[in-house]
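A protein chain is absent from this complex, but the other protein chains hold their places.
In order of appearance the chains are A and B, and numbering begins at 1 in each one.
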Amino acid sequence: MSVLSRWGAVLLAPAMALLIALAISGLVMGALGVNPFRVLTVMVDFGDTPSQQVTQIVAVLNRALPLFLAGLAVAIGFRMGLFNIGVEGQYRMATIIAATVGAAVVLPGPLHVALIIAVAMVVGALWAGIVAVLKVTRGVSEVISSIMLNTIALGLASYLLTGPFRGSPEGASIVATAEIPESGRIGGLNGVFDVLGLANPPRQLYGFLLVAVVVGVLVWVLLQRTRFGFDLRATGLSPSAASASGVDARGMVVKTMLLSGAVAGLIGLPDLLGRTYEYNSDFTSGLGFLGIAVALLGRNSPAGIALAAVLYAFLDRASVPLQAAQLPSSVVTIIQGTIVLAVVVANEIARRLSRRAAERASRQAPSAPAPQAQQPAAQEVTS
Amino acid sequence: MDESTPLAVELRGITKRFPGVVANKDIELRVARGEVHAIVGENGAGKSTLMKTLYGMHRPDEGQVLVDGREVHFRSPNDAIAAGIGMVHQHFMLADNFTVLENVVLGSEPTRGGRLDRATAGRRIREISDSYSLGLDPDALVEDLGVGDRQRVEIAKVLYRGATTLILDEPTAVLVPQEVDELFGNLAELKREGLTVIFISHKLDEVRKVADSITVIRRGTTVGTADPRTTTARQLAEMMVGAELPTPATRESTVREVPVLEVRGLTVPGAGGGRAVVEDVTLTVREGEVVGIAGVEGNGQAELIDALLGLRLPSAGTVSLGGQDVTGWSTRRRRESGIGFIPEDRHRQGMLLEAPLWENRILGHQTRPPAGNGRFIDRKAAREDTGRIMRDYDVRAPDPDTLAVALSGGNQQKLIVGREMSAHPRVLLAAHPTRGVDVGAQAVIWELLKDARAEGMAIVLVSADLEELIGLSDTLHVMLRGQLVATVDPRSVTPEELGGHMTGGHHPSPAGAA
Partner (left out) sequence: MKAAALLLAGSLALAACASDEPEAGGGSAGTSAEGGGELQVGIAYDTGGRGDKSFNDSAYAGASAAVEELGGTVTDLTPNADASNRVDLLTQLADDGSNPVIGVGFAFADAIAEVAPQYPETTFAIVDSSVADAGLDNVTGLLFAANEGSFLGGVAAALKSQTNHIGFVGGVESPLIQEFEAGYVAGAQAAKPGIQVDVQYISPAGDFSGFSDPAKGYTLAQGMYQGGADIVYHAAGASGQGVFRAAAEAGGQAIGVDSDQYETIGDPALQAVIMTSVLKRVDNAIQQFITDYSEGNVTGGEDRVADLESEGVGLSTSGGKIDDISAQLDTFEQQIVGGEIEVPTTP
C-alpha cells in the first residue's frame, strides 16, 4: 500500500462523513425553511477587511486550542479503552489551582510560565489519578467515578474560588482568583501575521498554541513510537492479549489516567495565560465534554483531533454571524451533532471495509516460498 | 449413481463470490437419500460457505441447488427448513435456563388458545427422542445437560421442524471420544429411519468411521469423492491438502535430566473465593520434554496455564523456572526470563486483531529485539523480522503491515508460533496449539514443536486433540476438576483409555463430564 493511498483511506471516511453530515443538515435546514446555501455562505464569510478576516482566523484558532487539548486528553484514555469523562473536572481543578499558584509567586518569565503549566498538569493528573486508583483497587468503573468527580470538582472549585482562593474584591460581580503577574503570562503570536504579510488585528493569537503543538507531537510520539505507547494501545485493542504479553493492566490504567489527566490540566491554560490571567466564576466550562466529541471526530489521533478541533471551532464561530444574518444559530448545533454521528458511523464502516479489503488481499497473496528445511512437503501446491 | 431415484440434495456448479474473492467455485455435490455424506476440507476451504448456501443463508451467484430432484431457490433458512433441510451448528444455540422442551419448540411453538401447548410439544419430543434413540427428557433444564446431550437437543430441534436432511457442522469438535461414539450411534438411527445426514468435519478417522460417501473440498472447489471403505485417512488428507503429510508421533526421546519448570502444590482459587480451580498441582518439565495435560475442557487446564504465566495468583504452591522461584514474578518478567506462550484462544490472548502483523510480532516480546531494548519501538527491525517469520513459517499475508484480522486462523497461529519460537524460550506453554487450523498448518506446527523439543526446549502441552497429546507428549498427565488425577504413558495409552481417565472413570463410560 502506498503512502498516498493509505492517507487517502484515512481521510476518505471523515471527508465522506462531513459531506453526508452537511447534506443531512441541509435537508433539516430546508425542512425548517432555512436556505442552506445562505447558511453556508455566511459560515465561510470571514468578513470584509483583512483585519476582520484575520481576527476571525484568530478566533477560530483560539477556540480550537482548548478543544484540541481536551480531545487529546480524552483520546489518550480511549486508546487504551478507558473512558475518561472526568476531563471536565480535571481541567477545572487544574486551572483554579494553577491560577492561584501563578498569582502567588513571582519568578522570571519562562520559569513562571513553566511552573504554572507544571502545576496544572500535576493537579489534572492527580485528579484523574483518583479515578485510576478507584478502578484498580476497588474495580469502580471509570465512567461512574469520573462523572462523580466532575461534580465534586465543580463544587470544590466554587468553594475554593469564593473562599480561600478569592482574589477579587468583596462585592465584585465576577468572583475571581488574584491576577497572574506579567511574568506568568504568555504573549500573543500576532507577530506571525506581520511575518506572513497579513493584517495584524488587535485580537491576539494565543501563544499557548506553541505549547499545544509540542504536546500534540509528544503525545503522538509516545503513543506511536514508544514501548509505553505500544503497551497502552495493545491494552486498548485487547486487554486480555496485552496482559498475556506482560503488560501490567493495573499499572497501565494508572499511568494512562495520569497522562490523560495531565493533558486535561492544560485545557484551561490558553485562556488563563493568554487572556483572563485569572480563574473566575465565568471561566469557560464544558470543554471536557466537547473534548469527547472532538476525540471521536479526530479518530483519537493527534493530527485528526487537531483537524476536528479546528472544524468544531470554525462551526462555533459561525453562530455569531448567522445570528447577525437573521439565520438560526442552532443550525451550527445541528451540523456539529450530525457530523459527530456521521463520523462515528463512517469510521465503523471504513473499519469494516478496510478489514474486508485486507482479507481479500491476504487471500490473494501468493503463498510464500519455502526456503527452510523444516517446511514439510505439504507446501507444494498441486492444484 | 442410480439416476432413477432422485438425490436428496444435489448441487451443480455452485459458485459464490464475495467482493473480490471467490469462496466457492464450481461445486458439485451429490447426496443420496438415506446416507451419511461427509464433506471434508481444510479450514478456509469453503465448507461453511457451501453449507450456508445449502441452508439458505445466502444465495449462490451461479449454479443450481436441487432437493429431491427439484430445483429450489432459498431466500432464507426458513425456506430451507420448509424444504426439509435443517442445520445443527457447531456452537450450540440453546438457552441455558430453559428446559429441553422450551428450547426445542422455541421459534415454532405449538399454541392452544395463545398459550404454549406443553402437552402436545412434550408428546412430539418424546416421539422424536424414542424413534431416534436420543434419550431426551423434555423437562430437563439445558444447563444441567452435558455437551453430548446438548447436541442431541440441537438435533431434536431440527427434527422437530420436520427436517429430512440434517447438516452437522463439525459436530465432534466439542465432544470427547465416548460422546463421539454416542453421536455416531444417533446418526446410525437417523439413517435407519431414512433421513439424510451431511456431516462436515476435518477429523478424517471419524469421517471414515461414520460416512457412507465423502466429498473433498480444497480451495473453494470440490476435488473429488472418496469411498470411506477403500480410502485411508492419509489418502483423504492428501486429497485435502494436495500433498503428503506427516504425523504427530515423535521420534526417539530427547528428554534430558535438567528440570526447567517445576510446579509444587500449585493451587489457584476460583472466582469470588469459590472452589479452587487448580488444586495442588505438582509437575516437572525437563529439557527436551513435552509434558501433555489431557482433560475435558473446563477442568482447570486454562487456569493452570494462566497461573504459570503469572496471569492468576496462586493461593498456595510455587513455580520455579530453571531453579529460580518465580511465583511472585510479573508476567512480563516471566516472559523475559524465557516462558513462551501459545494461547488456546489466539484472539483473546495471542493477537491484536486490529493491529498490523509487525505489531503482533512484538506482542509479548516488547522488551527485547527486534522491538528494541529501550523506550522506543524499533519499527524497522520489527517489520523486517516479521517478514522473516512470514517466510520461515509460511505465514500467508501480503506484507507486515497487513492487519492480523485479515489472516486465516492457520496463518495467525503460524505467526504466533513463529514469534514464540523466535524468542527461544526455555519453557513453552502451548495450549491447543493446532486448534482451528487446517491440516497443513497443523503439520507445520507439530514439526516445529518436535524440532524445538529436540533442541532442548521444555514444553507444556494442553490439548483436546487426544491424538496430538499422545503423539507429541513424553509424559502425559490427566487433569480433572483442577487436580492431576492420573499420569499415563503416551507410548502405550489408547485414546479410549485416556478418555476414560478424563471423565473420571478408568473405563470408557457414557457419562458426559461437562
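Here are a few things to note about the model shown:
Just so we're on the same page, a residue touches a chain if its C-beta (ideal position, glycine included) is under 8 Å from a C-beta of that chain, and two chains touch if they have at least 3 such contacts.
If you're wondering where the values come from, they're calculated on a predicted model, not measured in any experiment.
Shown chains touched by the hidden one, complex as a whole: A. The chain omitted from view is touched by exactly one of A:I57, A:A212 or A:L327, namely A:L327. Remark: the omitted chain is touched by one listed residue; of A:G81, A:G129 or A:G229 this is A:G81. Here the missing chain is touched by one residue of A:I57, A:I97, A:L266 or A:V340, and it is A:V340.
For chain A, the residues in touch with the chain missing from this view are 47, 52, 55, 59, 63, 81, 83, 85, 143, 154-155, 157-159, 161-162, 170-175, 202-203, 275-276, 280-287, 289-290, 292-293, 295-296, 316-317, 319-330, 332-333, 336-337, 340-341, 344.
Keep in mind that, in the parts below, only the chains that are shown with their structure count from here on.
Computed from the mean C-alpha positions, the centre of chain A lies at a distance of 45 Å from the centre of chain B. Within the complex formed with chain B, the chain A residues making contact are 1, 225-231, 233-234, 237-238, 240-248, 351, 354-372, 374-383. Those residues of chain B lying in contact with chain A across their complex are 19-21, 218-219, 241-246, 309, 311, 330-336, 341, 343, 347-355, 359, 362-367, 371-372, 374-377, 379, 390-392, 394-399, 401-403, 405-408, 411, 439-440, 443-444, 447-448, 451.
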